[in-house]
Structure formats: C-alpha cells, structure tokens
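Working notes, beginning with the structure itself.
With one protein chain withheld, the remaining protein chains of the complex are depicted in position.
For clarity, chains are labelled A and B in written order, and residue numbers in each chain start from 1.
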Amino acid sequence: MTSRWRHWLEERLPGLTRMIRRHVTAYYAPKNFNLWYYFGSLALLVLLNQLVTGSFLAMNYKPGIATAFDSVQYIMRDVNWGWLIRTMHTTGASLLFVIIFLHTFRSIMYGSFKKPRELVWLLGMLLFVVVMAEAFTGYVLPWGTMSFWATRVVVALFATIPVIGPHLAEWIMGGSLPADATLNRFFALHVIMLPLLLLFLVVLHLTALHEVGSNNPDGVEIRCGPKGNRWGKHYPADGIPFHPYYTLKDLVGVGVFLLVAAYIVFFAPSFDGWFLERNNAVMADPLLTPAHIRPVWYFSAFYAMVRMMPSFAGTAVWGPIAMSGSIALLFALPWIDVGPVKSIRYRGTGYKVALGIFVLAFVGLMLIGSNLTDVLFPWLFGANINLTKWTMIFGRTMMLAYFGFFVFLGLYTHLGWEKTRPVPERVRARG
Amino acid sequence: MDEYINRGRRRFLTVTTSAVGGVGIIATTVPFFQSWLPSASARATEAPVTQSLKKIEPGQQLITTWRNLPIFIVNRTPKQLAALPGQNPRLVDPDSKNTSAHQQPAYAQNGTRSIKPQWLILIGLCTHVNCVPTYKGQMKPEPFDPAWQGGYYCPCHRSRYDLAGRVYKDVPAPKNMQVPPYHFVDDTTVQIGVGPKDKA
Partner (left out) sequence: MIALSLALMLNSALSLSKTTAVLPTTGRHPLEQTALRHGARMFFHYCVACHSLKYMRYSRIARDLKLSRQQVMTHLNLTGGRFNDPVISSMPAALATKAFGKVPPDLSLEIRAKGAVWAYNYLNTFYLDPKSPIGWNNTVLPNTTMPFPLWELQGEQVAVVGKDGHQVQKLEIKQLGTMKPAQYRQATRDLIDFLTYVSDPAALQRRRYGIWVMLFLVLFTFLAWLLKKEYWKDIH
C-alpha cells in the first residue's frame, strides 16, 4: 500500500524522494556533534511555532492605534486560549534570540563560517538581520508605551543619517510620529513580507549548508575515504545519515527545550519583566516617556553601543554607525579571520583569549543596555560610585573590546602570528 | 546486519515515542481549534434583549436584534389572526408537531405560535438558507400567490410563510420559522432570550 502510493507520487514528482534523500535520509553529517549543534534544529522549531501562533494572533489582533492595545487584552482575556497562544509567541521570540546567539557563537567557535561555508554564514547573518526586523516590527504591535518609544528611538537612528535621514524617518513612519500608518505597515511587514523572506532565507541557508556539508567541533572535513562508511562506499567515513541518528538526537533536544519553554510559558510568561515588559502594560502615550526606559533584552547590547557613543561634529550618527558596524563586521568575519585552522580546539592561545574577551564584552554591553549596571555597580563598588562616569568607562572599554576582537583577529591571522596545534586527520571519536 | 541490534526494542520504542509525540501534537492543536469558538465578548452579546411594544401599530412589524440575529415582532390584527386556521391545508406542518417540533419553545407550540395571540415573535431567518424574509402583511393578491393572506416571502429562493411563520408547501424551505425564547415583562414589554419559567 505504502509503496504503491510512493510509486504514484514518485512518478509525478520525481524530485521529492530525491530531496528527502539529499537533505534527510542520505545527508551525511559528522558523527561528533556535541551540545552546540542542537540550536539549528531548535531555531527551525521556534520559527514554526512563531508562524503558527502568529497566524492565530493575527486572527484576533486589530492594527491601529485606537484598537491595537485593546485587542491584545482581548486576546489575553476573551479569546479561548488566547493567553496561551500569545505567550507561546512572546516566549518564542525571546527564546529564538537565545538560540540564535548560541548558534552563531558555535559557528564562530568552531570556524563554521570559514571556507567553504562562507555563503552559509552570510545567509545566516542575513537571517539574523531579518529576525531582528521581525522582532522589532512585532514589538511595536501591542502599542504599549515601550512599543511607541522603541519605534521613535529606532526611527530616530535612521534619522541621524546625513541629508536623507529626516526624509527616511518620515517615510518609514508615514508621518512625523508613529501612528496608524506606521502600525498598519509594520503589521503587514511582520505577518507577510518578513516571514516570507525568512522562510526563503532558511531554505537557502540549509541548501547552501547541505551543498558543502556540516562542520563539526574538530573543524576537519569528513572526506570520502577509499572505504566509505557502512551505508555505502562513496559516503564519508565519519559521516552518519541525518535520519535517523540526528533526527532522534534533535528530538531529545526538542524535548529538553520544550521543558524550558513550557516552564516559562506556564509559570513565568513575563519572565519578571524581561520577555514582556512592565512599561508595555501601559498604552502608548506620545506625551510621556516612561521613567525607566530600556530596550528588550536581546537588543540591549546594540542599544548600549548607541548610548556609549558621544555626539561629535554636531551629529549623533556615530552611535548608529557603531551599531550597524558591529553587525557588518560579523558579516565580514570569513575574510577577517583567515586562520587555516577552524576549531577552537586547535587554535592559538591568542584566539582563545580574544574570543573569551569578545563574549565578555557582548555580555557587558548587554548589562549596560538593560540598565543592570545601575544596580550592579553600586552593589559591587558602594553606593557613592559615580555611576554615569563608570558606566561610560566600562561601556566604552567593552565596545573597544568588541571591535578590538575583529582588529586583533585580522592582524593575528593575516600576519601569521597564530601558533596552532596539530589538527587531526579525522574527527575524534565520540565521547 | 548487526547482531547487537535488538529489533523488538527498537520497534517498541519507535512506536511508543511516536504515539506519545502524536498525542502531544494533537493535544497542542486543541487550544488552536478552540480559539475559534465564540470569545467571551462574543458571548456577552448573547444577553437577553428587552423590547417595548408600545410603538408597534396593529398590522405592523418591528425588527430588533438578539445575538446579532434579526428578531421580527408583529402586532397581528384580529383579521389576520382569523385567517390563520384557513391556511392549514396549504402548510407543511400547521401544528408544528412534526418536522417543526423543535422550531419553538413548548409555550409557543400552538395555532398562533405565540404566548399571546396578538404578538408574533420570530427569529427572522428563512429556514432554507438563512436569508431574511420580507414582511408582506397585507391580505391582498400577490404575484407569487393570488390568495395571499399575509405572511413572509423570502426573496432568495421564494419560500413563503404565513403570519405565524409557518412554511407553505412546495417551497424550498423545510420548516416553520424559529420562535426564540421570550416572556412578557409586563403588558407592553417583552424580553427576548429568556422564557417565562427561566426568568430570574
């Protein structure tokens, strides 16, 4: 029965079985994936969650400054299970960023962005940017105070661009203030255009990956030896079929991840004001900026860069330049870090220290951006500390470290300063 | 191919995990399906509606709404009422005892399909495909019926009802029009949505 059905389908759509073989059952992945390799499949899972819950939210949400805030409360209170659907969506948004940060870090750490996987990396970075746009447009929709001021602030970043800036800002908002036009276009972007773009990029990201094969914690290729592996003579010796081995492994990852996600959804949906912010429980008021303003946590590092850059020569464009530069440099990583060794396991001490500092710098910037240093510093150094001054010094040091990482890495690898350890011929056995 | 493989165990675990996972997926879809059921605010519109009858002239109809449905209220004249029994042979279910047994509360299951003969109260939807029938109260020959004694005419598929909302034979509509639960608060006020015994 099954085979007849399959045969019928195969005759009419010959590419389907080929595609499943190519990407799932006969995609040979290195056998030594570790914990860091769960985040790719988890990102896909969360994306699916966002699409489904988002569609159901769109069925009840009403864009427009007079209706948006009320319709969110309508979802939370009147729609059957609306609270669950919305909380799954908001929790998913935050967790997607956790996943993306870890997934990207994995790629940096094991050199997955290096030749021949530069395109995979570029598509991944592009995905990151689109996800940020998706998060931003989505953040505006509930039309709380933070939604409003986030829009104002982000649009103001564009407005700092010389000459065209102010016109650009007006064009983005469809007026001089975020209003109905802004909300409606952001809604359309959030639910139609950006998701389509996202899906398209995910397909490209995976296709590009499967073209060159997955990297692994050892950073060596699983080449086809003369003997092949137990599934065929032409397959890589250290590769195993994605299905069933990695599908099952990822399933365990999914289970653990869902436990964490379910805990948040059912027991801490606002995550003490980090996933759903307190100020956004107040409807947007164009005349009142909340006293304690901070960006949502996943943007806080980039926001901190804007805060740490002083205005200069009569313009505030330096902050946005630093912020976009911090992401642009990531795009260029494959051409900055040209060290021949991929994985951190066999790279020079200089690299390990630099990467550690880079991570600390990013976390430090997050602490500043989310105003946590306002509590942390007095707690660590006493209540009399000059908060403004030390936050500035700390923040600028962290920025220097962030950008210094790329400068150092460029010099370190281009000038051949790196002393690497010998790389093994084949991936090391598991465990 | 390999002797160490315990095929029975593999099959058992595969089936069990798939079954448990399947239950999880199905359970997850339940909230999404249920989110399409009427929301609390939609249910709030289901509250009873109170309507004064003072301004309805004899022979006239007033249309109000209850649960967003059209509600017909007709002040039937004695002449109109007198013509009702005469229609019986031409009707599908004149006593509302057969196919139309559930088209009205028990207290309106009578010849006039009402609590008080004078007042006809109907949900104004044709029982064919839910169009709103037109009130043709005058007892005069109509193009669709030369012996018309007043009633309702549905423009969608030409179903016809008499002045008790009873459906005529040989039209697409199968049943008499529905009578909502209602009761009289006083002589000139009616509440739709709550029957005489259910009222608080």
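Keep in mind that, in the parts below, contacts are C-beta pairs under 8 Å (C-beta built on N, C-alpha and C of every residue); 3 or more make two chains touch, one makes a residue touch a chain.
Just so we're clear, the structure is a prediction, and the values are computed from it rather than from any experiment.
Within the full complex, the residue among A:252, A:332 or A:393 touching the omitted chain is A:252.
Considering the whole complex, the residue from B:20, B:82 or B:147 that touches the absent chain is B:20.
For the options A:62, A:210 or A:278, the residue in contact with the chain missing from this view is A:278.
Although one chain is not displayed, its contacts with chain A can still be listed: residues 31, 70, 73, 76-77, 83-84, 87, 98, 240, 244-245, 248-249, 251-252, 254-256, 258-260, 262-263, 265-267, 269-274, 278-279, 281-282, 297, 363, 366, 370, 372, 374-376, 379, 429-430.
Mapped onto chain B, the interface with the missing chain covers residues 2, 4-6, 9-10, 13-14, 16-17, 20-21, 24, 27, 40, 43-44, 47.
By our rule, only the chains that are shown with their structure count from here on.
The touching residues of chain A, counted against chain B in their complex, run 52, 56, 59-60, 74, 77-82, 84-85, 251. Listing the residues of chain B that touch chain A in their complex gives 17, 21, 31-32, 34-37, 39-42.
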